[in-house]
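A short worksheet on the structure shown next.
Missing here: one protein chain of the complex. Every other protein chain is in place.
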Amino acid sequence: MHNKTLAEIARDLEAKNYSSVEVTQHFLDRIKNLDAKFNSFITVTADHALAQAQAADAARAEGKAGPLTGVPIAQKDIFCTQGIKTSCGSKMLDNFISPYDATVVKKFNNAGCVMLGKTNMDEFAMGSSNENSFYGPVVNPWQENTVPGGSSGGSAAAVAARLTPGATGTDTGGSIRQPAALCGITGLKPTYGRVSRYGMVAFASSLDQGGPMTQTAEDAALMLNVMAGFDERDSTSLDVDTPDFTATLNKDLKGMTIGLPKEFFDERLSPEMAKQIDAVKNELTKLGINFKEISLQATALSIPAYYIIAPAECSSNLSRFDGVRFGHRCENPKSLKDLYERSRAEGFGTEVKRRIMIGTYALSAGYYDAYYLKALKIRRLIHNDFENAFTEVDAILGPTTPTPAFKIGEKSDDPISLYLSDIYTTAVNLAGLPGISIPCGQINNLPVGCQLIGPRLQEARLLNIAHQLQQHTDWHKQAPQIEAN
Amino acid sequence: MEWEAVIGLEVHAQLNTKSKIFSGSATNYGAMPNTQICDIDIGLPGVLPVLNMEAVHKAITFGVAIGAQINDQSVFARKNYFYPDLPKGYQISQFELPIVGVGHLDITLEDGRSRRIGVTRAHLEEDAGKSLHEDFQGLSGIDLNRAGIPLLEIVSEPDIRTAKEAVAYLKTLHNLVRYINICDGNMQEGSFRCDANVSVRPKGQEKFGTRTETKNLNSFRFVERAINYEIERQIEVIESGGVIMQETRLFNADTNETKMMRSKEDANDYRYFPDPDLLPVRVTAEQIRQIKSTLPELPAEKQQRFVDDLHLSTDTATTLVSNKALADYFETGLKAAPEHGQLVANWVIGELLGALNKASLDITQCPIPAEHIGTLVARIIDKTISTKIAKTVFETMFNGEGTPDEIIEAKGLKQVTDTAEIEKMVDEIITQFPEQLADYRSGKDKLFGFFVGQAMKASKGKANPAQLNEILKTKLQN
Partner (left out) sequence: MAITNDEVKKIAQLAGLQVTEADIATYADNLSNILNLVGQMDNADTSEVKPMAHPFDNSARLRADVVSEQDQRDALLAIAPETESGLYLVPKVIEE
């Protein structure tokens, strides 16, 4: 049952092949039996899930079921869930029981979905390996001692290990796409503003975007149908119509042109990875797609610009964690200053503190223009490059990551080399565009992914291409071999 | 050496919106601590701000009222610092691009001269909460009800030269914000707060001296005292060979002194940057035109109209418009005696303000409805009562005992204008005082007053004085 896609489970529930309680219990048992190995969940909400499943079954019995009623999913522990711990992977919020639901959580509840639990993540979504969690690293189900990627590493690992048919993630610089690639699943970062950020603990507000992580593009479309939509509580939410993302999955791709940015295929790309992307290209060519070389020159500077803008915003976003109204408070503060400095020093992990420090520096008097303002200007150059490219092509293809998953601990002493694993993903966030990572084979028995980038609000086109590719290939069907203990 | 002060003022006016600037929490003053807060106000993880359109509308209204440039694009920025009354660790404010640009305010000084004071800018921001220092075992309590109430920070040019000018500017501004209904102006409740930037320089020197900023002056009196203290202190420091340090000072109302709070070196590096949760505010020419067309009459315009159309003296008009509630009271009263503006104004400014002052009430607490003051004047004009009787009626009204007509009726205060009745009364008086009559007729003209007094007394003050004089004169001569 657990190998079924979200779409298959939804169809089975509709056909009453099994109940929501049954499928929910099945996944809860699986989490219980297997997750000790992967550490992909921070909180498993079994009682809550079964109550939701019962309600879903009752709704179905009354003929009130929607497309995803009774389907279990997992929420990244960055989305606030009322009455349930929302830790964001941090000691700072280890004791935080959110008094409200994020808009995304409300939407899944309203759709009748069942929440199995809250998935592990890099603390405050800062990281590309999921080693920065207060709750310990997540293990990639494909290979012991290997990272799942981050920051949505718990969601990626849980989907890959078939502990949940789907999970939410958030993507600030690649945090959905990179772990999706490293765990061999499909992960979509929607257009900035497509999915409400209300109730999603902020890392870098102008870059953060929630999205689905699933086995297939079809599943991603189903989940995005629930997640997307204008929210008046989010000033940056786009007030646009939300299409049915499943409606266009089977559109013919003939005549479509995909751009291949030469900057993504330079000497930094390993021959093994280049070979996998080539394979994707061949499949897509068979489906009638044309390819064209394009240039995204400014994306060469996306890592530097990203590692100023994201820390700058995070340094301010994380100021609210001060030990006064919620979250960790140090013992016996001697003064206000002591309360702030000790609560924060104790509550935040190393990487979070490093980013707060760099962001504080980049915004401080005398450095603002040289770093922050400069980064915002480069951001416009990157944005303009994409705009120009999309006058010639319908989508852009490239690798999601430079390499497959690396070993746990391999890069943890070297933040810079870890930052560079975001090399193909951050530009998309800076430009606010939609991007999807889909599995495209393996290198040394570890999955890798390719990334499709679309123009603003063209998620449906990306899902269409990805779905068609998945109809003709089986990369997405490959799953890690997992033995129950 | 002769010194000159250079003063600029920063005013924080709380905008009188129903809800907060970025959340749907209520903004009532005096609520129980932390009962007007929500997820957004306390900066819970994940919450986001959405801007209140009424706050924007009120800021634009202010800009239009001071003839300022309204920026078609303004940007909210974060001012980052840690303080317990600042829940998010940053204040959302406007920095580089405020909503209101350069404008001006014309003030009238005590000697009647007028001066134009430049307004550099006015920007929107959120208010902070309050720290309470009652003893919680050596801790402070934090009430966040005020956090997120919209503020308009109005920054003047350093055009002000004396403490009196500063007060005149503040009073003019205070009056204006209430005229255009953007702020209730309640200084005790902190709805209208002022910081003063003061420096001194030798008269004739163009370059500004080093300035200090004195914080939180919450009455006009304190502003005047603090500025005067600061001017004297700075002159003394310089004349005794010292230098003024750029610093923030705090006024102590008990000692009338200002005291150093922090020096420039300690000043925070606020790391302003555009708030990524909020998009730029765009204002169209059409919106500005629309707000302009619905702008209420401003104090200066009202004063001009009172002088030109109602023929009030400039002094009277100035007094009336100095307070919107007073001007409104006057204009309501005027409806009952539309041709007699100056007389209505005299009653309002003279009797009424005097009585209110004595009873420590302000015009909004006046026990006499404005219509009744108008009616009272109308009864003087139509000779129903004399001015003297009107004062009696006024006192009765002030004690809350009815309308002028009811009082005149109930107390039988109507003036006697029947010639026959007055003649009868005069005849009786003349017969009562034969000696005085003889004396008068033999040339003691002064006794005329005696007869007037006796006749008035007999009429209980109600005889029409002009008629009485006329009749007495005739009768006494015969």
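By letter and in written order, the chains are A and B; residue numbering begins at 1 in each of them.
The rule is short, and it goes like this: contacts are C-beta pairs under 8 Å (C-beta built on N, C-alpha and C of every residue); 3 or more make two chains touch, one makes a residue touch a chain.
These figures come from a predicted structure and were not determined experimentally.
Among A:Thr360, A:Thr425 or A:Gln468, only A:Thr360 touches the chain left out of the display. Where subunit B meets the omitted chain, the residues involved are 17-19, 23-26, 32-39, 42, 50-56, 73, 80, 82, 84-85, 89, 131-133, 136, 138-144, 215, 250, 261-262, 268-269, 271, 273-274, 276, 278-282.
Counting the whole complex, the residues of subunit A in touch with the unshown chain are 96-97, 99, 192-193, 206-207, 232, 235-236, 238-239, 298, 301, 303-305, 307-308, 315, 319, 322-327, 329, 333-336, 338-342, 344-345, 348, 353-354, 356-358, 360-361, 364, 371, 373-381, 383, 415-416, 419, 429-433, 456.
Definition applied: only the chains that are shown with their structure count from here on.
Chain geometry summary: the mean Cα position of subunit A and that of subunit B are 57 Å apart. For subunit A in complex with subunit B, the touching residues are 79-80, 86, 88, 93, 96, 98-100, 102, 197-202, 204-206, 232-236, 312-313, 315-316, 318-322, 324-327, 336, 340, 360, 363-365, 368, 372. Taken in their complex, subunit B has these residues touching subunit A: 39, 42-51, 78, 80, 82, 84, 87-90, 142, 269, 271-273, 276-279.
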